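Contents: one structure, followed by commentary.
Only one protein chain is missing from this complex, and each of the others stays in its spot.
So, chain A:
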Amino acid sequence: MPSPPPPGAAVKVCFITVGATASFHLLIQSILEDEFLLALRRLDFTHLLIQFGKDGQSLWEAFQSRCPPGSEGRHGLEIDGFDFNQAGLDAEMRLTRASPSEGRTGGLIISHAGSGSILGALRLGVPLVVVPNPTLKDNHQEELAQELQKQGYVVASDYRGIASALDRAEGLRAQILAWPPVRGVSQRRQRTLEDVMSDELGFLD
């Protein structure tokens, strides 16, 4: 049993989002298991915030009755959840960003492979674990997650291996890449959207 965080220690937030459209019970289930919560604790996380989506309410309520706030089952973590925020998740995502004035150290985002949440996390420069939803049809999310992992932007993980993905994500923190990518010399000849629109407008040069 790990000791509770020392008073005055920096807040370290892990934010998990499954998006608004599809439910992702498998991910919610695995992040509420002891293995994952212990791994968070071991990496000095203090807070876990879960956006569980429209169908995740029952899982969340089951967890709350199983492990009420302050119980052993929470392993000293502050755990909170909500279904969705119509105004977007920017505010929640920003909680994972380091902010010395607010006593926060850099946290982590775990996301379903929706492009909106991936881009949001990349823009913030916070380590991101992408978990494709295997229950979706026409699953192109897996390809996106693998490609972004190959290029060193994110950690891609299966929903079952989420606890071990945490360590890999901590490794990412030291070498986080800037987003959007800076255009290298080889990409200079690539056209921008502005260029393409100008072509199609047929401007007199």
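Just so we're on the same page, a contact is a pair of C-beta atoms (placed from the backbone, for glycine too) under 8 Å apart; a residue touches a chain by one contact, two chains touch by 3 or more; residues count from 1.
Everything below uses one rule, namely that contacts and distances are computed from a predicted model.
Novice: The hidden chain: which UniProt name fits, "Autophagy protein 5", "UDP-N-acetylglucosamine transferase subunit ALG14", "Probable vacuolar protein sorting-associated protein 16 homolog" or "tRNA (guanine-N(7)-)-methyltransferase"?
Specialist: Options "Autophagy protein 5", "UDP-N-acetylglucosamine transferase subunit ALG14", "Probable vacuolar protein sorting-associated protein 16 homolog" or "tRNA (guanine-N(7)-)-methyltransferase" considered; the missing chain's recorded name is "UDP-N-acetylglucosamine transferase subunit ALG14".
Novice: Where the complex has a chain not shown, which of A:A62, A:L177 or A:M197 is the residue touching it?
Specialist: A:M197
Novice: Which one touches the absent chain: A:D44, A:D80, A:E143 or A:D167?
Specialist: A:E143
Novice: Would you mind spotting which of A:T21, A:S71, A:N85 or A:T135 touches the chain that isn't drawn?
Specialist: Of these options, the touching residue for the absent chain is A:T21.
Novice: By the contact definition given up top, give the residues of chain A that touch the hidden chain.
Specialist: 20-21, 113-116, 119, 123, 140-141, 143-144, 146-147, 179-181, 183, 187, 190-194, 196-197, 199-205
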